[in-house]
Each structure stands twice: as structure tokens, then as C-alpha cells.
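Notes for the one structure printed next.
With one protein chain withheld, the remaining protein chains of the complex are depicted in position.
Chains here go by letter, A and B, matching the order in which they are written, and residues are numbered from 1 within each.
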Amino acid sequence: MPVQAGIHSIEKSGATLIQTFTQTIIKKFKADPYFWLLLPLLLYIVIIAIYPLFFSFRISLFNYRLTDPNQTQTFVGLENYIRAFKDPTVLISIKNTLVYVVGTVTVELLLGLGLALLFSPETKLAQFVRSFLLIPMALPPLVVGLIWKSLYNADFGVIPYYLKQLGINVGRGPLGELSTAMPAVMLIDVWQWTPLLMIIFLAGLKSLPQEPYEAAYVDGSSRWQSFIYLTLPLMKPTFLIAFLLRTVQSFKVFDTIYSTTAGGPGQATTVLNYHIYTVGLTFFDMGYASALANILLVMVTVLSIIYILVMTRRQL
Amino acid sequence: MQKKSIKVVFYLLLAFALLLGIAGCAPAAAPVEPEAPAEEPAAPAEVNKFEGVELTLASMTDQYVTAFRVLIPRFTEETGIKITLDELGYVDLYQKLTADFVGKTAQYDLMTVDIVWSGEYATNLYTLPLDDFMARDKAELNLDDIMPVAWTLGEYEGKHWAYPMAGYANVLNYRKDVFKAAGIEPPTTQEELLAAAQQLTKDEMYGIALLGAKGSAVAQDYMAFVQQHGGSILDANGKVALNTAENAEILEFFGELFKYAPPGSTDYWWDQRETAFRSGIVAMMEGWSIARAGYENPEISSVVGLVDVTAAPVSEGMEPKYGFGGWGIGINASSTSLEQEAAWEFIKWLASEEIQKDWVKNDGAPIRRSTLTDPELVAMYPWFPLMLDSFEKGDGDYRPRIPEYSIIQDALGTYVNAFLVGQETAESALQKAQEQVEANTK
Partner (left out) sequence: MYKKRSLPEKIILIILSLLAIAFFLIPIYWLLTTSLKFGRDSFAIPPTWLFFDATLKNFTEVLAQSKTFMYIKNSIIITAGTTFLSLILGVPAGYAIARSKFRFVKNSAYFFLLLLMLPPVAMLIPFYLIMRDLSLIGTYMSLILLNTVFDAAFVVWMMRSYFADVPLEMEEAALVDGASHFNAFLKVALPLSVPGIIASALYTIIYSWNDFLFALMLTSPTTKTIPLGILASFSSVEISWGKMAVMSIFAIIPAVIISLFLNRYFVQGLTAGATKG
């Protein structure tokens, strides 16, 4: 008897708690009319995106292979994660991913800034060139990969042909040699995305105030000095945006790898995102793939949290 | 009041957007729905039974796809069964089919089944066993005419999971003119093959063309050489054993051959290897017999009239092996029974003697004795007698058709390629491949 009464009262207090909780929230929401405009998207994301993500977390704790005729799901706890850290391919792909991200983002930032400076004057020519330079970044990455794959072709490609003319031994081609495969693929990424950074930096440059420059000129500083001591510091917020944008995109690279090297030669260009695809959608080892995906997710989240902290501290 | 009506408009717009998407759903979903119920009323002729049935065929983009493009409209005319042909590359085909099977989405009713997938499809019940159909329609099928070895294109443990469709003989293609100029005979052993490759690699010419691309391409080429050297990827008990000393030796030999292949070979898929041979820069190429006719086609080949074939050589002292490969055609186990019946009609039609002649004439590959001995065809394709001989002595289990085949292929595909580019030694490559297979076959 007492036990039942006890449970009953817990239930009752629990129910009232939830009631008051929801009531306060509803009150708060009623106070903010803008919330209703946000709600559709929020609901949509929760249903379409968050539910699958929880599904993915759950699945990563199971051994679930779609190729099994019975499609049994057996609980294995953290085994998938342990397996991930022992798997040499995973470690290689994490390394490759970091190399890829750091390499491409760095080069693109520098090159993008350079291009922005080069084409910033408001001449007809510069404007004309700028609109053409937008094309690479709007192309499907798949197509870009295919184009460059043929340009790089060891036997018939344009690039090895000219390299050979210059006397450089091409060996198995830029995409076929262990030492050049990753740089070659990174070059494709640079080709496609530098224009994006160029635009962002152009916008940043255009919004710079004139007065500091005029003051500096009066004080006798040279072009170069103005650049180092004025432009660079003033461009910091733009830099951060560009950095974040490209880094996040770079972690997600897939189409480029798929269309050029399929992760090869060997595993020289296997990035984590691509490996997850191989495990999950060619082997259909769903549990393991979900675990790997969560690991990648954590990597990216850590980075973004760092970014958010930096940004909010800067009081934008 | 105004607020309310605007909200209504807002949600109407949202609904419209969703409707747009759903409207898009309808045409895509339709072909999968069975149209059977409306057509059931007792129909005298077979044709009416299948009126309006639509099937989808997934075909590998091998040479025979041209034959499909020509023959399918004819089939539709004769039977009223509509077939949509989806052409897919090897990697995509395997992946899409697997996704279709495990998802039970039955997007494809008919599919070309690689000989080595027989075990996998059987154990996982992906395709419909055809034995009941075969028993029922035995009279029409003329089963004795089909070359015995061709049954390996879908048979597994006594049942048939795909029907023979295109038979390939593993042959050695070589340039008559190049060999003549060098004064040597085409190789009859693997050792002679290596020697010839070495000798003929000079002045812009390479000795041999090989498949080196990471994935199924290099795995299959390597496995072919394993067979031809008398090795095996299975041990005496039928368990996977990649990391044997013998296989390592064969891998070293394989790597040796690559020295006499065009530099891009470590990236070669089947089409690139074919292009290399057809553009005239290599002297030899092991390959499937189905490609032979293409070398005589001036639109795509620069070596018309200069090619001959011979049996693929084995190691010194070994019994000659005649590798047999090819494709069967299967029916999706998840399709509706009406679709399966219609699909079987297509298979029967395709495999019949008269259609087989047109099949072969349009770049298909033969499975019947009658096709291989038909005088008209032999006159057009003088290498048919060689193929007939090859089929009669052929070994369809030349590459094991076991359920784990794809896993083995993936592991070898990664690590043999890694060996070829210098990332691994022969032993470490096979060791890692073995480990990967074991990890994935838990």
C-alpha cells in the first residue's frame, strides 16, 4: 500500500513539474512573437535531422550489417569505437583529413587574399575577370574532379604531357604516385575554392575605412607598410569567417576524392569522410560506419566550439 | 482577422511546396507498383497477361550493353513488356544492386550478375532461384545446348541463382605484327610472358597492359595471375588464405610485370586497359574474349587486323587452365511475382538460339554450343573455335565464387594497389589484406 501511494505521489509531482515547466516555456514563447517564425524550421530540423542523428548514435553501439539476411542488431557497446581506434585505415584517414584541411585552407587563404588584392581595383577589366573567376566554385565538385582526373592522366593527360616536355619524370602520374597524389588532389580543391575566398576578402577589403590609410600616408608610410600594419589587422574578422567557412567545408570533402582517386593510390588520399562512405555504403556495416561518423562529428564540433568561443568573446 | 488569413496563406504556400515534392514522387513510384490486379481476368494469350508490366534491368557497361540496347525494343514489341535499361559501371553496379537488395526496394527486377557474385547472392537470398521456372519450361530451354561450364554463371550449391547470359574466355591478345617484327612466338608460359613483355618494351611501346587501379580492377587481375601460377587464395579447407609465401611470390611477379606496362597502369580500369591496347601502345594484353571483336572496329581501334588471340599462358609445367568468366542474368527476389514471371520471359527469350545469334552480332558473348559452331558466326569471328575449345576445357571456379568473394576483392583491391605503388611490401600487403577479410567476415 505505502509503496503504491509513494509511486502515485511521485507520478503526481512529476506531472505537475512537467506542467509548470511547459507552462513557463509557453509563457516565455508567447512573449516573443518572433519565435513563431522560427518554429517551422526548428520542427523540421528536429524531425528530419535530429532524429536520424540520435538513430545514428544508437546504431553505433550495435553490430548492424545490412548485408546480413536477417539484419540482426546485436548490442556491442563501445566495441565499434574501440575497433575504430585500432583500425590502421582509420588512423591513416584521420591523418589524411588533417593534412588535407590544413593544407587546402592555408593555401586558399593566402591565395585568396592575394587574388583579392590583385583584382580589387574597380577597373572594368578587374570586374570582368572577377565574374569569370566565380565559375570554378559554382561547379559540381564531381565534375571538377573528373576534369582534373583527365588533365592529370599519366598517359594521355595534358599536365603530364607538358611536365614531360619540361623533362620532369612523371612516373605514374600526379594521381598515381604516392608522394604526389595528396598534393594533386589538394590542388584541385584549391582551384575550386580559392575564388570563394577571393570574394570574401574582396568584400572585406571594400568595407575597410579610408581614414587610417590617409593618416598613415600623411605619416609617410609606404604601401607595403600600410598593408602589414593596417590591412592585415583590420581584416581579422573577415579572415576568421573565411577560415571557418573553408575549414568546415574541407572536412566534408567527398565528391573530389570519389571522382579522382577513390582514396588511392593505396590509402594516400583516403580521408575520414570517404572511409565512412566505404564502410557504410559499400560494405553496409552500419554500426561501425555510424561510430566513425560520430568520431568525425566530434572532431568538427570541437573545432566549431573553439571558433564560437573566439567569436563571441570578440563581441561582434 | 487579417493575421489569421495571412497565416492561412503562409501555410498554404508551405503545403504547396510539399505538394510539389510529392507530385514529384508519383511518377517515380509508379513503375514499382504491381499493375497485376487490373489485368488478372482470364486472358487467352500470354501476351495479355503481361500487358503494361514494366521492368527495370541493371546492366554492367560491358560490351554486351550494346546488344541490350538493340534487343530490348524488339522484346517489348513482341511481348508488350516494357524494360528500362540502366547502365552502370562495375563499382556502381555492385553497390546499387547491394543497396537495392538489402533495402528490399526492388528498383531493379533484372540484373546482370557477375560470375563471382554467385555465392554471395545465393547465401544472402538476393536473387530468385530459377530452378522452378527452369523445370516448368524445360521443353523450351534446350538446356543441353548450353555449354556445361556456362552454368557456373549463377549456379551455387546445386541451385541456379542467375541464368547464363554472356560467357567469357580468358585469353591473351597480342599484336601479330609486333611479334613478327621481333621474331618471337607468342608466349606459352608465364615465364615466357614476362620475357616477351621485357623484350617488347622499347621505343614508345610497352610489353603488356595490366589492371592496376585500386579496387576490383587490380584484385581481379592479380587473382587471375594467382590462378595461372597454380596458387590459390583459399587453403586446403576452403578458408581464405591470402598471406601465403606462394601468393607473395606471385605478387612480386605481378609487380615485375608492371615494369613493362604503361606508367599509368596503376590507375587502369578495364576501359583504360582496353584503350591502351586499342591505341596500339602495348604488345600484349590478357583479357576477356568479349573485347576481341572491338579491335576490328575502325571507329575505336587503331590496331585493326593486327591482333590475334591465344590461350592465356600458365606457369611452366602446369596443366593448362582455361579461365572462364562472364555474366549471368538474375531476377530480384523482392520483385512482385508478376514482375518475376515477366522477367523470366525475357531471360528465356534472350537465351534462345535465334536471339543468341543477334546477341553475339551486337557485341554480346555466347553461352550456347550452337552459337559457337554456327557457320555464319564463325566466318565473322574466326576466334570462335578457340573459344569453343576454351569453354569445353573451361574452369568457372577459376576465381572462387564463394560468398566472401566481394570482401576478398575489396581487401586485395586496396592492398595489391598499395604494393604496386610502393606503399607496402608483398608480404605486408597480403597480411593486411588477410586481416581486413577476417575483420569483415566476423
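Annotations
Here is the rule we go by: a contact is a pair of C-beta atoms (placed from the backbone, for glycine too) under 8 Å apart; a residue touches a chain by one contact, two chains touch by 3 or more.
What you see is a predicted model; the values in this text were computed from it and never measured.
The residue touching the chain not shown here, chosen from A:Pro141, A:Pro174 or A:Gly264, is A:Pro141. Remark: the omitted chain is touched by one listed residue; of B:Gly103, B:Pro148, B:Gly238 or B:Gly305 this is B:Gly103.
Interface note: of A:Leu133, A:Leu163 or A:Leu230, the residue touching the hidden chain in the full complex is A:Leu133.
Subunit B meets the missing chain through residues 2-3, 6-7, 13-14, 17-18, 20-22, 24-25, 27-29, 31-32, 56, 58, 60-63, 65, 84, 86-90, 92, 99, 103-105, 107-108, 270-272, 274-275, 278, 291, 294, 299-300, 302.
Where subunit A meets the omitted chain, the residues involved are 28, 31-38, 40-42, 44-45, 48-49, 51-53, 55-56, 59, 115, 118-119, 129-136, 138-144, 146-148, 150-151, 153, 155-158, 161, 191, 194-196, 199-200, 202-204, 206-207, 213-214, 217, 223, 237-238, 240-242, 248, 251-252, 254-255, 258, 272-273, 276-277, 280-281, 286, 289-290, 293-294, 296-297, 300-301, 303-304, 308, 311, 316.
Operating definition for what follows: only the chains that are shown with their structure count from here on.
Taking each chain's centre as the average of its CA atoms, subunit A and subunit B sit 37 Å apart.
Considering their complex, residues 14, 95, 98-99, 102-103, 123-125, 213-215, 262-267, 276, 281, 407, 410, 414-415, 417-418, 420-424, 432, 439-440 of subunit B touch subunit A. Here subunit A touches subunit B in the complex through residues 40, 66-67, 69, 71, 87-88, 153-155, 170-173, 175-178, 261-268, 281-285, going by the rule given at the top.
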